[in-house]
Structure formats: C-alpha cells, structure tokens
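What follows is a structure written as structure tokens; I'll ask about it next.
The complex is shown incomplete by one protein chain, all other protein chains being positioned as in the whole.
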Amino acid sequence: MSPRSYTRLKWALGAAALIALPLVVRDRYFLHLLVTAGIFVLLASSWNLLAGYAGQLNLGHAAFYGIGAYTSAILATKLGITPWLGLFAGGIVAALFGLMLGVPSLRLSGPYLAITTIGFSEILRLVAMNWVELTRGSLGLYGIPSFTPIRLGSWLQIEFRAEISSYYLLLVLVCMSLAIFQRLATSEFGLSLQSIREDETGAASIGVNISGYKLAVFTISAFFAGLAGAFFAHYQRLVSPDTLSLGETFTILTMTMLGGLGTLVGPVVGAVLLTFLSEGLRFVEDMVRLDVRMIIYGVLLIVTILFMRGGIVGLWNSLRTESRAEN
Amino acid sequence: MRLLRTTNLTRYFGGLCAVNDVNFELASGEIVGLIGPNGAGKTTLINLLSGVFPPSSGSIIFRDHEISRLKAHQINSLGIARTFQVVRVFKKLTVLDNVLAAAVDRRRLGPWGLVARAILGHGGAGETWDHDEADRLLEFVGLASYRGELAENLPYALSKRLEIARALATKPTLLLLDEPSSGLNPSELNGQIEIIRRINGQGVTILIIEHVMKVIMNISQRIIVLHYGEKIAEGSPKEIYQDPQVVEAYLGGEAHAEH
Partner (left out) sequence: MESLFVQQAVNGIIVGSVYSLIAIGLTMIFGVMRISNFAHGDYSMLGAYAAVFVLGFFPGWLGWVGSILAAAAGVGIIGLMSERLLFRPLLDRWTDIDIIMVSVGLFLLLENLAQLLFGAMPRMITDPFRGATLNLGLFSTSVLRLFCLCFSCVAIALLQLFLSRTRLGIAIRATSQNRFAALLMGVDTAMVYALTFSVGVALAGIGGVLYGTLFAVFPTMGAMPTLKAFAVTIMGGMGSIRGAIFGGFILGIAETLGGNYISMNYKNAIGFVIIILVLLIRPSGLFGKKEGA
C-alpha cells in the first residue's frame, strides 16, 4: 500500500473511531470528558497559533473563552437569540477583543506583553463579577438554552439535550477548526508568523508587515477561543466568572506546553491527555483526600520546560529521527 | 539611471549625531562600497535606508518615491533588501523555510489576504509554492545541500550566505550588504566576492559596508567614506586609497596594513 493511501487509511480509521466511540462507550460521564477535552483542544490549539507560531505570549487567553461564553449566553437569555447564531457571535465578539489585545502587542513583548494580557484578563473578570445587571456577577448565568434542535425534513430531528449530540456537534467544530489551523500553520501565513516569532527585525526586512500579522493572529486566535466558549455556554448551560480565571489560562498553557508548543498535534495531545489525567487524578484525590491536580500541572510544566522543551510531540519526533539515524 | 538619492540625511540618537547631513546617489547597476572607521555611522545609514528607523531630518528618494518615513516592510516591497551585520536568520526554521518566507509575494497580499489563501487551500506546504525559486537561490549561494537543516545549525559563514539568499528572495532592485565578509576566512572571501559579482550581474544594485579592504577594493566601482557620521570622501577605489583625509581617518594605518 502506498504511503499516501496508508495515511488516508489512518485518518479514516481515526475518524471512524471518533464517530463510533460514543455509540460503543455509552457512559455519559465519559462523553462529558470527551466534550471537555474537545473544548480544550480548541482552546489549546488557538493559543498555540498565537504563542507557538507567532511567539506572542498571551496569558489572558481565558478572557476570550469567557467573552465568547458570556456573549452567547447573554444573547440567548436576554435577547432570545438562537444559540446557533450565538455560537458565531461569541466568536466574533471574542475576535474583536482579540484585535484590541493585539494593539499592545505591537509595542510590547515578553514579560511586558504577558503582564498586559494578564491585566486585560483580570480586568474583564472583575467586570464579569461586578456588572451584575449584565452578568449576574459571581452567581453567573444559568438556564442558558441548549442548542435548538435541527430539523431535517419531517422525519429527522437532532436534539441537543443529551451529551451525545453535543459530542458530535463539537466533533464537527473541532475538525473544522483543526483543518483551518492546519492550513494556516502550514501556509505562507503560518511561515510569516514564525518569522515574526524568530526575529521581528529580520521579518520586517523581508517585507512582513509585523503589525498587520500580529493583529490578524490575535483576532483569529481569539475567535476560536470565543467559539469554544460559546459552545460551552450552551452545553454546560451555566457560565460564571471562573471561565475567565487565570487558572483556566494556565491549564490551557500547561496542555499546550506538555503536548508540544508550535506543533499542530501538540495541543491536541496535551488537551486530551491532561483532561483524562485530571480525571484519573480525581480518583486519587478522592482516595487520598487531597487536591493534587494543580500541583501536578505545575510540576509537569516545570519538568517539560527543563527537560522536554518540545513537549510530547517533540520527544516523539526526536525519538523517531534517532531511530531513523540508526537504520 | 539614478536609483537612490539622499539629501541632507541626518539622524540623532539623543545628543549624539550618528549620521550628519549625508548626501549621495546610487546609479542603477552600480556596486558602491561604504567604508569608514568603527562608529562612523555606516550601519545607521543602512538602517535609515532600509527603514529600521526614520531620519531626524533629510530625505531619501528611491525610484521617485520618498521613502524616509516608510516602515521597513514597505521599503522592502518597493525593492530594497538588506543583510545584517550580526546575522539574523530565522533560527528555528529550516534553511529552505528561511528563503521561502522571504519569497512570499507580499506586494499583492497582506496578512488577511494570505489568511484567505490559506483557508481556501492555497499557499500551503503541499503546493510547489515557489520551491523552485527558493531552491534556485539556495543553489546560487551554494547552500543547496543544507536545504533541510535548521538555520541555527549552520556555521557562521554559511548563515551569512543564507541571509543573502533570503534578501534576494524578495526580488530587490537594491541590495544593502552590512559587512557580509566579517568572520570569513580568506578562502571564503573569494567565494563571497564571486557571489556579490554575480548578483550585480543580474542587475541588482549593491551598496556594501565592508571593513575587509580586499573585498571592497576588488568589487566596488565607487566608494563612499564616512567618518563621525559625515561623508568625507567619494570616488573610485584608487582615489579613495590615496585620499589623505581617508588615510588620516583610519589613523593612517589600517588601509595600508590590509594590503
């Protein structure tokens, strides 16, 4: 079988597995985990585009997530707008905030940019907590409608109350998003982003409009995070200021670094791995009666940076090149 | 045909005047050398021409465009490319990707244009995407066999060549070379001179900063001398070599010693 067909077969099998999974494993909690993992895949991948490819250190990514969630939730609960539109709106509004956050990135870098993004995120969280008329403060918004059913003719109706339909919806969203990320990353656009990451002055000298690209990547990255947030709002049906917390951002960060910053597969691996790992940890926590999850995240982050800079994907790649060299 | 002209070009850094009222012209197809003792303002001048920062006063006219207020990437789109004194290749990218990044046609499409192209499935790694052009350039500077190597793994001399290939990929009319020979050993110097000649042979005007007299004297048709930010002499290599002001600027030693 030719390599091309082999790759196609692998993709087909993988897709089939993902589609069949909820039919085989009917455990609702397991499906919930998959959905959570899927949301984090979106968040980690979008952060990766910004931080891994373009080298922009954004420590306020959860803010985009939260903005998407709140936008869609508010549109649905206060204005009765259908969640399908809200999904899109969440992404767009988050994208606008992304554009806004892109402006400081034109002049700042490194720790200065990082702290500004944290400030941005924290200010928004405070707004979410205190603008009670709009967001109901710390209580959060509940009773958010789930996705309205899709009717295909008179004989088929897809409901979205059970986890399973949400899973498939998310699967579609994630696949589309990953396809877009793949195209962006491996394109002229992606290469231009990487040139900015490597050396801004050098990039400018070959015609790269640094400001334009930075604003673009912030906007795009924020859009997908907002999309994830909007989905979350109609899935969980409850949104609180916690979605904007630094803890959320740090989780996204840890997932991406662990998986492999600057790679396509890395954030996916990291997101899935850590979601299930933290579940496994929950069993341990129940047994030992200690909250160790964040500690493990911290340790993982430190260990990854010190010893496994390329993350799991990087490790995998270097093992592969080593074995190839030996052969 | 006049390609570039600077008029009263001046640049201050705080109280220090790095470039002081410099006037010169470049004609199409020339190779012009820019020399002067350390701190004379040569790199600052190149930075002004390439848009790294704007002048404090004065103007730069390139092909009838006033470019002194333009940003670096805009100036590159107009046809000026440069290399750097301390090499600034894209370290974590492969040699090929370094050149490909530069080969992207940015005159037509800005970032969002490229985003659209990417999402629609064009301009991706699968397409031929100017690979041929990039390979040709790598061949030209002798880096073809390093194509897949990470730029940070290249020895210093080769990374200087990579910068040249990268600059050429932007299809410039004017190439500014900032000390392309620094750090090269004598055998590498000959190769360098050859490459510069061939670039010029393809119609690219070249302004080259150099300390290595062998290179400058050999390939420049004309030389401009800066000292403390001012142009103190201009002429053929022979004239410059004998100019007492120039000799004195170099403290009467270096210019002779190299030969």
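When the chains are written out, they are named A and B in that same order, and each has its own residue count from 1.
Criterion: a contact is a pair of C-beta atoms (placed from the backbone, for glycine too) under 8 Å apart; a residue touches a chain by one contact, two chains touch by 3 or more.
Predicted, not measured: the structure shown is a model, and the values here were computed from it.
**Student:** Which shown chains does the chain we cannot see touch?
**Tutor:** Answer for the hidden chain's contacts among shown chains: A.
**Student:** Which listed residue, A:109, A:211 or A:317, touches the chain dropped from view?
**Tutor:** That would be A:109, which touches the missing chain.
**Student:** Of the residues A:174, A:220, A:253 or A:312, which one touches the chain left out of the display?
**Tutor:** For the chain that is not drawn, the touching residue is A:253.
**Student:** Looking beyond the chains shown, say which of A:97, A:189, A:223 or A:297 touches the absent one.
**Tutor:** In the complete complex, the chain left out is touched by residue A:297.
**Student:** May I ask you to list the residues on subunit A that touch the chain which is not drawn?
**Tutor:** So the residues of subunit A touching the missing chain come out as 51, 55, 57, 59, 104, 107-112, 114-116, 118-120, 122-123, 126, 129-130, 246, 250, 253-254, 257, 261, 290-295, 297-302, 305-306, 309.
Just so it is clear, only the chains that are shown with their structure count from here on.
**Student:** Averaged over CA atoms, how far is the centre of subunit A from the centre of subunit B? Could you give it in whole Å?
**Tutor:** 42
**Student:** If you look only at subunit B, which of its residues touch subunit A in the complex?
**Tutor:** Those in contact with subunit A are residues 50-52, 71-74, 76-77, 81-82, 84, 88-93, 97, 100-102, 104, 106-107, 110-112, 114-115, 117-119, 121-126, 129, 166-167, 169-170.
**Student:** Over in the complex, which subunit A residues touch subunit B? Could you list them?
**Tutor:** 180, 183-184, 186-192, 194-195, 197-199, 201-210, 212-213, 215-216, 220
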